[in-house]
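Excluded from the complex is one protein chain; the other protein chains are retained at their positions.
Now for chain A:
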């Protein structure tokens, strides 16, 4: 009887276990740099969560593999007639072996879920000062038109430190815009507008690929993001907008055809 009530207490405590990570999170003050996207870009945030997740699954996997491997060696059959002697579980042990592992799994799930929730919000809340770029995908070309009216194929030039939001649509089939450096993917589709944003924090070029199967040249549909310093960027805009009076649809279709 006494043992039973003790067991009930232990089980009750186990039920509370998964709450610990979420509570710990609630009491943790929001780090100052999170309010400021310049302090922590979504892709840096992504990498932090990624490393934690990788550590998490590595630890789980190694522990599990070691236990299994140890069992495999310890419990080899010796004699011809030898049989297994798995202890008979009591009713309570049976329930315990379901509830306790489940609570541990759930605890870990919630822990990661909360991390992911934060990261999700970071990726899905566009900063108010983001500049907009219209992106049209087609087989097999990325067409960017920015607020200055600069129209370019397979290369987007942006200013360092200034967040960019892409408004995206597809001309034909599904495509998916993935910016390798910025760790963000989102599909483009006909009939719907989707979006993604990123913070170009480092000068230089990075790769853009298509991540949704879109036909013969799916793997030939790639481009780059080119990040310029503020001065270089202003010079680039001045040069682009001065030269030609806005690129026409015909011209962009022609470049698209060149690609094929």
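Following the convention adopted for this analysis, contacts are C-beta pairs under 8 Å (C-beta built on N, C-alpha and C of every residue); 3 or more make two chains touch, one makes a residue touch a chain; residues count from 1.
Basically, contacts and distances are computed from a predicted model.
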item	value
Protein name, per the UniProt record, of whichever chain is missing from view ("Cytochrome c oxidase subunit 1", "ABC transporter substrate-binding protein", "Osmoprotectant transport system permease protein" or "Transketolase")	"Cytochrome c oxidase subunit 1"
Residue numbers in chain A that touch the chain omitted from display	46, 49-50, 53-54, 56-57, 60-61, 64-65, 67-68, 71-72, 75-78, 82-87, 89, 94, 97-98, 101-102, 105-106, 108-109, 112-113, 115-120, 122-124, 139, 172-174, 176, 178, 180, 183-187, 189-192, 194, 207, 209-220, 222
